[in-house]
Each structure stands twice: as C-alpha cells, then as structure tokens.
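Removed from the display is one protein chain of the complex; every other protein chain stays in position.
Lettered A, B and C in written order, each chain numbered from 1.
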Amino acid sequence: MPKCRRIFSGSVRKRGSDMARMTMIEAIRDALDTAMGADERVVVFGEDVGYFGGVFRCTAGLQKKYGPTRCFDAPINESGIVGAGIGMAAYGLKPVVEIQFADYVYPAYDQIVSEAARLRYRSAGEFTCPMVVRMPTGGGIFGGQTHSQSPEALFTHVTGLKVVVPSNPHDAKGLLMSAIEDPDPVIFLEPKRLYNGPFDGHHDRPVSAWKSHDLGEVPEGHFTIPLGQAITRRPGRAVTVLTYGTMVHVALAAAEETGIDAEVIDLRTLMPLDLEAITASVRKTGRCLVLHEATLTSGFGAELAALVQQECFWTLEAPVRRVAGWDTPYPHVHEWSYFPGPARVGDALRELMEV
Amino acid sequence: MPKCRRIFSGSVRKRGSDMARMTMIEAIRDALDTAMGADERVVVFGEDVGYFGGVFRCTAGLQKKYGPTRCFDAPINESGIVGAGIGMAAYGLKPVVEIQFADYVYPAYDQIVSEAARLRYRSAGEFTCPMVVRMPTGGGIFGGQTHSQSPEALFTHVTGLKVVVPSNPHDAKGLLMSAIEDPDPVIFLEPKRLYNGPFDGHHDRPVSAWKSHDLGEVPEGHFTIPLGQAITRRPGRAVTVLTYGTMVHVALAAAEETGIDAEVIDLRTLMPLDLEAITASVRKTGRCLVLHEATLTSGFGAELAALVQQECFWTLEAPVRRVAGWDTPYPHVHEWSYFPGPARVGDALRELMEV
Amino acid sequence: MDKNTDDLPPLHLTVPEPEVRPGGQPDFSHVQIPPAGSVRRPPVDADPESMRDLAFSIIRVLNRDGEAVGPWAEGLDLSEDQLRDGLRHMMTLRAYDARMLMAQRQQKTSFYMQHLGEEAVSCAFRKALNPGDMNFPTYRQAGLLIAGDYPLLTMMNQIYSNAHDPLRGRQLPVMYSSKEHGFFTISGNLATQYIQAVGWAMASAISGDRKIAAAWIGDGSTAESDFHAALVFASTYKAPVVLNIVNNQWAISTFQGIARGGSGTFAARGLGFGIPALRVDGNDYLAVLAVGKWAAERARLNLGPTVIEYVTYRVGGHSTSDDPSAYRPAEESNAWPLGDPILRMKNHLIALGIWSEDRHVQAEAQIMAEVTAVQKEAEAVGTLHHGQRPSPSDMFEDVYAEMPPHLQRQRQEAGF
Partner (left out) sequence: MDKNTDDLPPLHLTVPEPEVRPGGQPDFSHVQIPPAGSVRRPPVDADPESMRDLAFSIIRVLNRDGEAVGPWAEGLDLSEDQLRDGLRHMMTLRAYDARMLMAQRQQKTSFYMQHLGEEAVSCAFRKALNPGDMNFPTYRQAGLLIAGDYPLLTMMNQIYSNAHDPLRGRQLPVMYSSKEHGFFTISGNLATQYIQAVGWAMASAISGDRKIAAAWIGDGSTAESDFHAALVFASTYKAPVVLNIVNNQWAISTFQGIARGGSGTFAARGLGFGIPALRVDGNDYLAVLAVGKWAAERARLNLGPTVIEYVTYRVGGHSTSDDPSAYRPAEESNAWPLGDPILRMKNHLIALGIWSEDRHVQAEAQIMAEVTAVQKEAEAVGTLHHGQRPSPSDMFEDVYAEMPPHLQRQRQEAGF
C-alpha cells in the first residue's frame, strides 16, 4: 500500500486516545453494536446474520448481546427482508438489514425502488423509511458472476435513496453510523475485497492487513462521518481521480507506480454527491479519470463524467476518461483480466497526461 | 407537429404500395400478428393480454386468431411472467411478454438481470434467451408516480440486454419485429403517450393523430428495422440533439419554435448504441443536447454525455448539456412541471447556442 | 426410465377460462354457498390444522330474512347505534363513489376507483381494529377511512389534487394516506405492502407494543411474489397481523381462476403455511366484522397471523379507465348470489325493528346531500385543472428529509 495522507475533514468524533485497530468487518460490527447499544430501535436481520453472525461475520455476537428479537435470521427472501424492514421503519424502528451479496439484491429491487425510496414523498412526510440496506459488493475473491457485482448505479438512478461506499474500516464505521441515524433509506455497499485488508489490485502480491494501515484505526464509541462528503486521499496537481471503494486503493497504487501526481478523491457517498470537492479538484488539475469496478456502460462513472464535463468544461485539458469493469458478466477464471487493476489504471493515467 | 424529413436508412422492407395508416398500438399489434403468423414459436402473454387484449389493447384479437395457448392471460406476477418466458425461450419458443406498465417491471428485475441477460454467457451459448419484454413507458397521461416511469437506464447498465425505444408507429413495427427475431433478450419500451398520436409536449394544444403523420404509415407484412441504428429526424448544423421516444417530438418542436438549426437524432436503440451516427453529427455541429424524460442522475443521458465528451472533445464548443425529468418521483398534479417540454428544451437549446 | 413416451398423446397447455364471456348467460351455480349460521366458530387458539375446513366454506351471519344467526353472530353484541353506523358508512361510501365517478367524467380529476358491491368489507373490518392499529390497504378500501370518521372533505381534496390535498397532489387519486387513522400510504404497486404490514406487525411485537397490523390484497394480486414473502415471514415469526384477501372475482379483465389456479380457494394459500384461513361472505357486514374481530383477537393474543378471504364481487369497472362489458356479461353482477351488502344490512336493521324503508330513503337523500355539500366545498378549493392547486415548487420537497444540493440546483433551474 502506498502511504496516503489522511485528512479527517468532515469526520465528527471524539478526539483523543479512543482508537482501536480493526478490520473493516470489525468496524462494521462495531458500528452496529454501538448503534444497537445506544438505540433500542435499531434491529438487525438478514440471511444467516443471527446465531451465526453472517457469512462475512459482520453481525457476529450481536444476537447473543441483544437477544434474538434485535438480531435474527431471516428466511431467504430478499424482497421479504427489505419489505419487512420498510414496515418496521414505518412503525418507528431503525432496521439495518443485510443482503448476503449485492448480487442478490435484485429480488428486493422493487421494494427498494418503488417503496423505500418513495414512502416519504408519496405520503408527504407522514410515513418515512429510516432503513439501512447493507451488502457486500465487488469482486476479487473468485466469486464468479454472482458474488462479484457492483450495482451502485442501479441505486444512484433512484431518487429518494442515499448510496454509500466506504473504502476502509475508519470510514465504514463513521459512515454506517451516519447511515443508521439518517432519516431516509441508505444503500450501504461494502467492498468485500476490503473486509480483511486493503487491496490495491496486486492480486499476486502477499495480502496486507488493516492493522498496519492508518485507516484501520477506528474511533471507539459514537462516531459519525456525515453523508455527502468526499475526501482527498492523495493531493495532487496533475490529474483528478474520482473513485470509491476498492478502487481508491488501486488508484493510489497506480499514482505511486506511474509517478503521476494524481489527486485521488474518495467519494465515499455517491448520493448525495460532493460535487464541490469534485469540481474544485478538476478545476485545479484540468484532467480527470473516473474509476470504478462496475461495468462501464451506464455505470456511475457516466454520471461523474457527465457532471465533470458540464461543470469544468473550460478547464478540462483532455476528455474525462473512464476506466471500469468490462461490459461483460464477471467471469470466474478471468477475474484479474476483468478487474481494472493498477496496470490498466496506470496506462489510463499516462495516456491522459499525454493528451 | 413540425415536418421532419423521413430518412429510411436501415429499414429493410418490401418497397411498394403495401403501407397502411396505423396508430402505434396498431403497429405493435401488427408486428405481433405478423410474427405469430409467420412463426409458430412466437407466444404472447402477460396481465390482461389474452381475451381482453391488454389494457392498451396492443394484443387485441390475437387470442381469437391464434388460440389461447399462443396468447393468454398471466397471473399478476411479473417475475413469473419473465421467468416463465425465460424457460420458454430456453426450450426454443420466442416469447413476447408484456409488463402492464414499465413501473411494474421491478419485481421481474432479478429474472431479467440475473437470468435472461446472462443465460448465453454462463452456458457458453448452450442455452439462450430470445425473448422480448414489452412495456409502456413514460408520462403524459396523468398516471402519477406508478404509471409514468422511464427505467431505460436500469437496463442499459445490464450487459446482455438490448434496449429499444421507438418513437412512432413505423419504427415500432420494424423494431419490434427485429426484436422478436433477435437471438437475445430485448427490452422494448413503448412511450405510452405516443400510442395514439404524436406528442410534442404541448399538452394544452389539441391532440393530433398518427393518421396525419408521415410515420403513421407502416409497411404491411414482414418488415424489420435493424437494432442498433439511429436515425436523423431533422438534419441541422447548429447543435445535435440526442434523444428517443416521446422526446424526439419535443425536440423537433423546440427546434421549430426556437428557429435553431438543430440536428435531431432519434436513437431508437439504446443498446447497442449507434455511436457512429452520434459522433458524426456532434463533430459536425460542435454542440450537443441530450434529452430524456427519465430522471437526470444516472439516466441514460449520463452515458451519452460521457461518450460524446470522450469521442468529440476537441470539436465540442460547449459542454454537453442534459435536459431530463427532475430527480423526483413523477408527481401526479405537477406532471407538466415535471415533463421536460418544449419550453425547457428550447431554453436549453438557446443557452447552448450562447456558449 | 419409461421407454414408450412416444405412444402417449402429446401434451397440451391448460389455460383457465371463466364460465361465461360477453354474450353468454351469467352462471354462478358452481359457487357453493352454505346457509348463514351453518359454519362453526372455533376458539381463537385452536390448532390451525383443526380448522382446515374453514378455508373451503363461507362464513355467513345474515340470512335471507335479514336475521343474524349462528355462532359468528353471537359474540358480536352490537348496539343499535353501531348497527346503524355500519349501514350509514356503507351508504356514505356508495354515495361518495357515485359523486367521485361523476367528477372524473367531468374531468375534475384524472382517475377514480369505486367500491360498488364491496362496501361491507372495508367498512366492517375497520370496526374490528383499535386506534393505533395499522391497515396497509389497497386502492379499494376507502371504507376504512369512512368508517374511521376520516373527513370526507380531505378525501375529496386528495381526489382533486387541490391545494388542500394532504398529499400535495403527488399521488394518483384514491391513494390516500393517514397515519392517524391507521391507514398506510397506498402504493400503486400491487402486493408490496402485504409484507410491509407483516414487518410493521413484527416491529410492534419487537417493541412489546399492543398494536396489530392488517394487510390487504386483491384476488389477482395474491399471485404476486410479495404475497409469498408476507406469508413466509408472518408464519415464521408469528407476526400479529391479519392477512386480508378481497376476492372480488376479477383482476381488471382477468377472472380469479388465473390467480387461484388449481386450489379451491384463495384462503387455501394460508394452509400451506400452517396459518388459520377463513373464508367469509364479503357482502355480509356482520360476518366480516365477526371474522375480523376473531382474527384481530388472535393477533393481539400473540397467537399469530390469520388469513381471511372475503368472497365478494366487483360490480363496477376496475377503475375509470376500464369498461368491463368487454370481458364479462353486463348482467353478471345481477346474478351474483351474495347480494348487495347495503340491502342486506338494511333488511337486517328493519328485521330488528330499528330501521324502516322510509328512514332508508330519507337517509339516502341525506347522505347524498351531505356528500354533495362536501364536494362543493372541496371544489371551491380546487380540482385537477382549476382553482387552488399545490405549488410546483413543492415537487422537490420530501424526496429526502433534507433537500440535497442537486435537488436545490434543479429546483432553482426549474424556476419555482
């Protein structure tokens, strides 16, 4: 992992010594634990999340601590999980539901799009849906086409939803706690390849752990990062890289390896988007690379490119460039040909600088 | 309706006198009828499509003509309709299913995204899904938030699907017949406000009928328009307007009313996209307006803007501009404040010309 | 493996069809209707398996002579006022429907959906619930509001999408919402709210509350997948919820046989989940109320969910966009054997000696006058295209609790 400057702008927390080293799984669990401890209305459920604590163990121990009516196993019915969650939220609870893999959120898509996202609007504020839908996303674990997808653009197009993608344990906790406290439905996408350690796309190198990474240090207790604030992971003057989740680390690696002075912006929240941070950076650098793991066409990168060219047209020295997953299903054996790794990102940076 | 030059590039049909005046509903019915008559494998089903012939009457008469096992009512279960269709397609039939309103396609989203779109890929071509999913789309009939949506971007992001949006009876027939003959799943979005007549957004003027419009003339018998070919509805030199469906007519009206010499391109097929036609036009005009009825953020316009700025960066004289539905649910009473009508499009054209 | 498949006749697809289509003679002789009072009333804590028969019968209270008979009549104990209120609510709903239908034809609103023939279901069920309980209705249960004394004026303002519409014109007409009156915001998407009702009920149980939920769905919509989700969750967590199915024989143009398939009844669906399932005469105010109370009591005693199928008939078109004569004989509703819920209740009150033909005529006129007066009041505020309408700047409100920057920019661009 390249060293990156940590800038805590926008994080609201108790300063001091209350920090712990955590993996992203532990940070998520800690956020849930803290929220459940502070607010009886927070309930957690989903497939295998109860006794077992989830296939990625993000909810391990919560049933034991808070009892089976606060954290429990759900039948395998994603629409039911989200639909029941909406009912609970309308009652006044704060459900945090887990979809086992983002690839399995589609059965719940109707409930999310037609119901959760529009409850407040259609009832003129009478009924609301303060619910968080968590799900592991992205590839890098040889999960094939049904354990690797990044469906964020399918949510950013749906007005009424907020969409969050953390890139490290520190942010995962702060953003998840904000999401739980948010009065509206939040789609919380957890890059699964980052659960146990940072990952910069060099799949052939030894894996590293969060405990040796600055952002593996997570404030204890109540700690929130406001939704809608991007953060600069690496300041630079040559080119702006707009990205989120796993790709933040890939972008940092590519900057390091190419020696190109890229400004890497971790968007953290895709909706609402921190457009100011984006335009400020691109106006400064004059070049922009948009980077995500999801398939290219109609991905969230399209929106970013559209916005950047619109807002920064006169300062752009080259077309906004997108690097993304190819427009194919995520192929099991070709995972590393599919994944937009540091080589591909580096090439794009170089080409962008040559324009 | 402004007169627009008809250019039949790409339409493959018997020339001659075999033309009939039709509404878009009749043209769609004619396409289904022709396909069912020619190919026993074509079956049509969906909610209320059998005896009654569909709430918009697109399938009226087909059950009587082809019998109840070729055209029949389905239970109200969109996932079941598409899922059964996939099974039928895998067997070797050519199902053409109807979703009563595009707003109700979400329960079938998983079947479309996870199954129809990926059958060929994951079975390496052993099982395929030659299916058409038809659905009325768009607003303009005071249908409120659940009878007005335009979800095309939710399909263009899904690789393995083709996405078609006709803007008139002529194209509706030719494109639908191509869709039925296509070896892959096709999402066929029918702008419901165009069913009975062209509509340019002037909701306060008398409605007009297809019978007095050039494109209400539809070839009889077998007639296809290849998927993936855009068509220029109005040649122009000042600015390129990229649009589809109802908005084609709005764009033509706005060009007429502003006197701006816009080149209006009717994309017809969003996936695969006719990028050549797009770039050829924008390179010529140097300006581009992207126009759709769907909500702005992460809409298909984002992809268009991203592509145009990428491909035509050096010839663009102004940022690509998007005009779209606001990022809110479609509000019943404010339909005409929501709909991107000719005034809003005209303003955008004027502003774009001033840059 | 059987080797001689080729000797078998080829397969063919069965596509269910209704007994009659336009031109044919309406025929409900296949509908088996047990006499009023003949179906037993098990204790609320009886084993679901022991009352399987109730899913294949029809619980009825009012007999042909207008008497309330049998075990389901016994526990009801309604006062004269309560009985007359029941009648009045149904009459009000019918008058309201008539006026709003007319208003739609006059283009004062874009759309309307009536209850003709189904008035008993929602009007009576409302009286089985307590304040604080929550209904998750479809578009055909306005009786829940009327019987709960929700102001007609507010309902009409919603129909007219005028400036006083509490939903600010955002929703299609008839898609009411009132938290205070236990009426969840109606969705245009079928069945989605069935599972939400279960979730709401689960939340009440999680919170150690005493409130219950009631889910609503039409016969056709039981085919939707969220119906299954609801039954799975309700059955698994024993949620305190009443799962109502209104079988009005039709789903737009599609007869109930398409959704029901090979099962004898819709109530039978509950049996696959071990949920008690009762079938009720939906045109019998007292039967609906009695069964509703029974199910509500089960829920409140933490005994879990109950499925209730209301057997009724949709006399009118599906909505103002529909013309049923295209797919069923126009006289079919006359042949419907369970009669008119209002007429039956009226006869009951007359049989009890607390009502008369005269009073009924009087009441009819009075109710219509009231409804018409309220309508004038609503129209004085505004209708779809005239008068005071919600401000378009409102369009951007309530998408989120707090308006995010991109919506602020759009509102500005819109110039509202």
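In the analysis below, contacts are C-beta pairs under 8 Å (C-beta built on N, C-alpha and C of every residue); 3 or more make two chains touch, one makes a residue touch a chain.
Since the structure is predicted, the reported quantities are computational estimates derived from the model, not experimental observations.
*Asks:* Among C:41, C:84 or C:269, exactly one should touch the missing chain; which is it?
*Replies:* Spelled out, the listed residue whose C-beta touches the missing chain is C:269.
*Asks:* Among the options B:87, B:235 or B:286, which residue touches the chain absent from this view?
*Replies:* Spelled out, the listed residue whose C-beta touches the missing chain is B:87.
*Asks:* From the list C:72, C:160 or C:227, pick the residue that touches the absent chain.
*Replies:* Among C:72, C:160 or C:227, only C:227 touches the chain that is not shown.
*Asks:* With the full complex in mind, choose from B:22, B:35, B:119 or B:282 the residue touching the hidden chain.
*Replies:* Final answer for the missing-chain contact: B:119.
*Asks:* For the chain that got dropped from the picture, name the residues of chain A it touches.
*Replies:* 47-48, 50-52, 55, 68-69, 72-77, 79-80, 103-104, 106-107, 142-147, 296-297, 326-329, 331-334, 337-338
*Asks:* Taking the full complex into account, what residues of chain C touch the chain not shown?
*Replies:* Residues 1-3, 5-6, 8-16, 48-49, 127-131, 202, 204-206, 208-210, 212, 223, 225-229, 231-232, 234-240, 257-264, 268-275, 293, 296-297, 300-302, 304 of chain C touch the chain that is not shown.
*Asks:* Since one chain isn't shown, list which residues of chain B touch it in the complete complex.
*Replies:* 43, 69-70, 74-75, 77, 79-80, 83-88, 90-93, 95, 107, 110-111, 114-115, 119-128, 159-160, 162, 183-184, 228, 271-273, 275-276
Note that only the chains that are shown with their structure count from here on.
*Asks:* Closest chain to the overall C-alpha centroid, by per-chain C-alpha centroid: which is it?
*Replies:* Most central by this criterion: B.
*Asks:* I'd like to verify one number: the distance from the centre of chain B to the centre of chain C, where each centre is the average of its C-alpha atoms, in whole angstrom.
*Replies:* The separation of the two C-alpha centroids amounts to 36 Å.
*Asks:* For chain C, give me the residues that contact two or more of the other chains.
*Replies:* In chain C, residues 168, 170-171, 175, 187-189, 225-226, 399, 406 touch at least two other chains, as defined above.
*Asks:* Could you list the positions in chain A whose residues touch two or more of the other chains?
*Replies:* Residue numbers touching two or more other chains: 79, 107, 110, 114, 121-122, 159-160, 271.
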